Structures are given as C-alpha cells and as structure tokens.
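All protein chains of the complex are present and in place, except for one that has been dropped.
This part shows chain A:
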Amino acid sequence: MNDIIGAAPKRVDGRLKVTGKAQYAADHGLDRMAFAYGVYSTIANGRVTRIDVDEARRMPGVLDIFHHGHFADLYRPPSMQMNPAQIERLVKVDETRLPFEDDRVYYAGQFVAIVVADSFEQARAAAYKVKVDYKEEPAVATLGQAKKAQSPQSSGSDYSRGNAATAFDSATKKIDATYTTPVETHNPMEMHATTAYWEGDRLFVYEATQSVVVHRNTLARIFGLSPDKVELRAPFIGSGFGGKLWAWPHSAATCAAARAVKRPVQFVLPRPQMFTTVGHRPETEQRMRLATDSKGKLVSVRHESINGTSFTDPYSETCGSVTKSLYSCPNLAVTHSTLQVHHGTPTSMRAPGAAPGLFALESAMDEMAEAIGMDPLAFRKLNASTRDEGKDLPWSSNHLQEAFDKGAAKFGWDKRTPAPGSMREGHEIIGYGVAACNWDALRCSSDARVSLRADGTAFVTCGAQDIGTGTYTIVAQTVSKISGLPLEKITVQLGDSSFPPGPVSGGSWATASILPAVAEATRDAIEQLKGFAVENGPFKGADAKALQFAEGRLVNGNDTLDFGHFLREQRLGSAEGEAHTGVADGDVSIRSFGVHFVEVRWDPGISRLRVARVVSAIDAGQVINEKAALNQVEGAIVMAIGMAMFEATHYDERNGRPTNNDYAEYMVPVHADQPPEMDIMLLDYPDYALNEFGARGIGEIGTTGLAAAIANAVHHATGKRIRDLPITLDKLMEDAPRVTA
C-alpha cells in the first residue's frame, strides 16, 4: 500500500503543457489540409432569401462554399435520454437542427455558409465576400420580451411535497422575492475547433470535446455510419465548462466539407461565435417564496424558475434541483418552465441549474434570516437537512455542519456585526456574506484497459479525456495505488474514441467514474500476471491466490520476482487487464456540500467593489490529487466571481443580436480580480457509497453558492439587495448618496 491517493504529485502531463507541446484540436496540421471559415446570420429570426457566392467563389484558393442550397444530406441524431449506466451508447446534441438544413434562421450567428480554401487567410477573405439577403422577422431578444408574448411551457420536472402554498399563506414570517440571472457564455480559452479527414468511408476527427465517445457516436449517426467507422481524438482540450459536452453544428459541417473537398479540413470558430452557436447558460427568472415559524424553522419553500430556450429545442435550466434537498422543509414546491427566445440553444454550463438556482435560494435564505432577525449562518445551520427529503433517502455522507463551523472559524464570522454598513476600515465599507454550496455526485459507466508490460511499465488507455482537471494524473495515481509502481513507470493515454469507452468530462462525473474502472483493470492485469507465473517460471505450481503483487514485483512467501523480467523470460509482451464498471447503487442520496464565506470591500467614494477574501470549506469526498482538487475549487470560485460581478451576454432589444460577443466586452475575471486572500479547506471524508476510493468529483461544487455569498456580502456592506446578476457598479450607485466634499 502506498499513500499516493490524496497526495499532491505534479501533473504527469505538465511538461507538455508548459512547453507548448500539448496538442489541442487545431494544433494538428495535416498534409494538404484546407481551412474553413464561416458566414453567420446577421438576423435573429427570418429566412435566407438569396446567397450570392459568385465573387467569393472566384477568390484565390477557394475550394468550395457550402450553404443550405449546396450541402450534404445528413441525418439528425436521435434525441436520447441520458442513461449514466450506458454512457458508451449515448448520442446527444442540444441543438438538434443540423447545419444548413433549410433557409430558416433562428438566431443571430447561426451558420448560413462556410467557405473552404487552401489557407486560413483565403477562406476568411472569401467569407467576407459572400452576400446574403434575408427576410427578417421580429425577434424575441430577451426573456423579458418572451414573457410578454408567450406563456411559460412546463419542463415536466416539477416537484412538490406537503402543501407549500397553504403553508406560505398561513405563515406570518415570510419573504417573496424574484431573482434574475443573465445569459452567460462558457468562453473556454480554446475556441471550438474541428480538424477532420476521411479515408474512404472512415472519418477521423480531432475535436475540442468533453466526450470523445459521445461525440463519436453522434457523428456516426449524423453521417449514417457505424461508430466503428468514426474515430475521435482529443488528447488535450482547452477546457469546456459544459460548452463542449455535446456536438455543435460546426463539427458536422467540417466533416461534411472534408468529405466534399476530399482533403483534411480545419475549422476554428472565431471568438464571437462562442456566444452564438455553441450554447450558453440561459437567462433565468426565479421567484422565491420562503416562510418560517417563530423559531426560524422553514415551513414553506416555493421556487418557481423560468429560463429562456431556443425556438428549436426545449432546454431546461433546473434551478430548483438543489432546493429540493439542501434544507429541511415539510412543504416545498419547485417548478421549471421555459420561454422561447431567438438565441442559439442553451446547454449545460458549469453547475447547470445549481449555479443560478443557488444564487436565488441562498440570497432568499439571507433575506429570510434578515426578516426574522437571525444570523444568516445560524439560520442555515438550523435548517440544514439531515436526510434527502426530496428523494426520501438518507445522505451517504454529509458534513455540511462541520463545513459551516470550520469555515466560520477560519473566516472570523463571529466578528460580523449584523447591521448593513456597520463594518468600516478607512474609506472602505466591509461586507461579510455566507452561502452554502451543493452539487450532486454521480457516476457513469466506464471501461479501461491496463497493460503490465515486459519493460516493467504500466500502460493505461481509456476513452475519457482530461479537460484540464488532472484526469491523466489521477489515473496514473490510481494505477500506482493498486500496483505499487511509481508514477514515472506509468503511461496514460486518454482522449481517443478507439480506446475502451470512458466517462464524459462533465457534471463532476469523470473522477468518480473512471477511477473504479482503472483500478479494476489494474487488478485484472495483475491476476493475469499471476496466472502466467503459476504456469511457468520460478513460481510454477504455486497457488495463484497465494501470490501477492507489490512494488512491481510478484511475491510468493519470501520469494519475489520482478514482473518485467519475468515477462521477458517467458517471451511475453504483457499481462492485460480490462474492466467495465457501472453506476453506484444503494438506497442513499449522494451529494457534495460546502460553504463559501466572502468579504467584500465597497468604497462608496469611488464606487469600487472588490472581493477581498474568500474562505470555503468543501465536503466533496476523498481528494485524489490535492494540487488539482484545490485548483478546481479555486478556479470555480474565480468563474463564480465572474458570474456574480461581471458576466452577461447582452442582446440588442431591437433585433436579438448579441452586442458584446467578444473577450473585451464580455467581462471575465482577470489576474487583477483575483481575491488577495483565498483559503480553501477540503474536508476529505471518503464517500464509499459512490466508489471504492470515496471520491465524488470536484469540478462544479465551488461554482455554486458563491454569487449569493457575494450578493449577501454586498448587502451587508451597502444595504442594497441586488437580485439581478451581475452586481455591476451601476446597480450599487443607483440612489447612492451624493458625495460631498
């Protein structure tokens, strides 16, 4: 046994990343490769009436120009229910309409043509010369406009227990508040990209994807091919945050173009198209009604959520999913519904549902605590659930109360004085805010293959991918844990659909799903090795069950045998192990918990708001790699600071066009926005209900709750309750007292 699990080895792929040798989808230059560039709709609703490609077609280097009048006949991928037990069979897209299906335009930025040329410069120059005429129809630009014109459509995921309406009406202590969150855009640093080529009827694709397996399955359906004929590679992905979970139109368009021009084609979407045709977190409006008894116990919780979706697909942002179980309440109702807007189809963005949902719930909890004159932390501690009342199951492992206590002690919550604006230092007003965080822990099916090789090394393959979370490294740690081999003798390959199918890298599923498969495959390889050893060689005739394997050696009593040496003597190349592992079973509810404490500083003289300090205590099960796990939570907090204070995709109310679709106008946190103090505690309680290592996954949890913690801190500092994200300075300056000299 070694203590590699929970240690902090640096990443096994680190050298490739710091030397520029890690290769992403657009880093694969292929012989005779052509380049694609898109032409995107400038209207949000209507029809293309004419496409004039004559001038563009005559430009130097142009190979072909594809549009709805000139494009391959493709098949729509079927709409499948997600079944975590059979993730290897999943086919999924969020935008079901294929590129160039017809002349209809449903959102600004929808593909109307793509140009393929010998060079990137030629393709771009020609794309600018494609002339498109439209018949424009009025666009629904925002959720607010949709509300005036449509009735919300239920998403079919409503939930209730007790009678929340009656309990609310009869209560004396209650709040009723509505919270809104804007469209947010994933904006991974690596723009979506596809490099595709065909060999006969076989399709090869380098893709920026969070699931090589699902993407492979999806392209196979679109092109009417057996999945065996399609191979996806994504050895490195410039992150995705949910935006790269499922295939978007550019992927099929590039593959079709490569088939038509009979050359490899590379297509990198420009940054402005990260906001239009590859998903986003939709706009939400959430009405929260909370009521308590005289002691501060919740007696009614109502969470009604509406989100915007496209006119082509009904995407539901399940804001109330967390509300069902985080706090104890006998009377509770959650509804989800959608309204249609002329945007591209939304998709999962880091902590889908929970991120906007907990902004509303944890802001409302703060308002409720204030209404009854209770400390907001004490109010949460009083109401935290002791079992999952939504599923009517016990928690597998829930250390939220300990997180509250440890976080509060480290943060110094006891120094908080309750009155808004009551804590000052110099010209700054200090605000303290708290909010719980919460995310479900899920495990999907996974396969893995492990070879113990004659050169004394282990070689691992799995059709999962490392989107930046450290999957390569934790897989190596797992093999090291089971085999005793040091990390430098373990080679891990991921990101190839021809490998044994692995999990999607999303939803915080990957770690919990891949580790059991890798461990099982390692044990399987060791068993095969033991079988070889009792058939021939010095341990011939021994009982295989009595053999041990430790530190890379077979052990029989006092005798040991180097496995590489043994394999070479037997003229064997390797001992092979394979595994298929499934989902967790058992009558328990498995979730991750935590809390964020935030200190903001508001300088009213110059209207400056800063997050000065974040202290978080996170209960996400066993930590596998401490470096990578802390990095995940810290990064999630940074992204959530963006959600709280900067991020919103704006659409022109007159025509539905995005107005800030680039990295200068869509504000995300930069180095200077990093809180000077950030202190993350990982409670590190293994949750063996989920897998043998007790790991739950840690990608999403840090994103949840933080926006509410900031909003609550802002309220404590300024007395202003901002219910509409992001908390931009103009919202704090409204009604601000005039500064006098």
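One rule holds for everything that comes next: contacts are C-beta pairs under 8 Å (C-beta built on N, C-alpha and C of every residue); 3 or more make two chains touch, one makes a residue touch a chain; residues count from 1.
In the analysis below, contacts and distances are computed from a predicted model.
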Listed names "LLM class flavin-dependent oxidoreductase", "Phenylacetate-CoA oxygenase subunit PaaJ", "Xanthine dehydrogenase" or "Phosphate transport system substrate-binding protein", matching UniProt entry of the absent chain: "Xanthine dehydrogenase"
Chain not shown: contacting residue from A:F71, A:F204, A:F359 or A:Y651: A:F204
Contact with the hidden chain (one of A:L30, A:L225 or A:A544): A:L30
Contact residue for the chain not shown (choose from A:V91, A:A146 or A:I237): A:I237
Touch list for chain A against the chain that is not drawn: 10-24, 26-33, 35, 60, 119-122, 125, 187-191, 197, 199, 204, 231, 233, 235-239, 241, 264, 268, 270-271, 457, 467-470, 472, 476, 487-488, 491-496, 627-628, 631-632, 634-639, 662-664, 668-672, 674, 676, 678
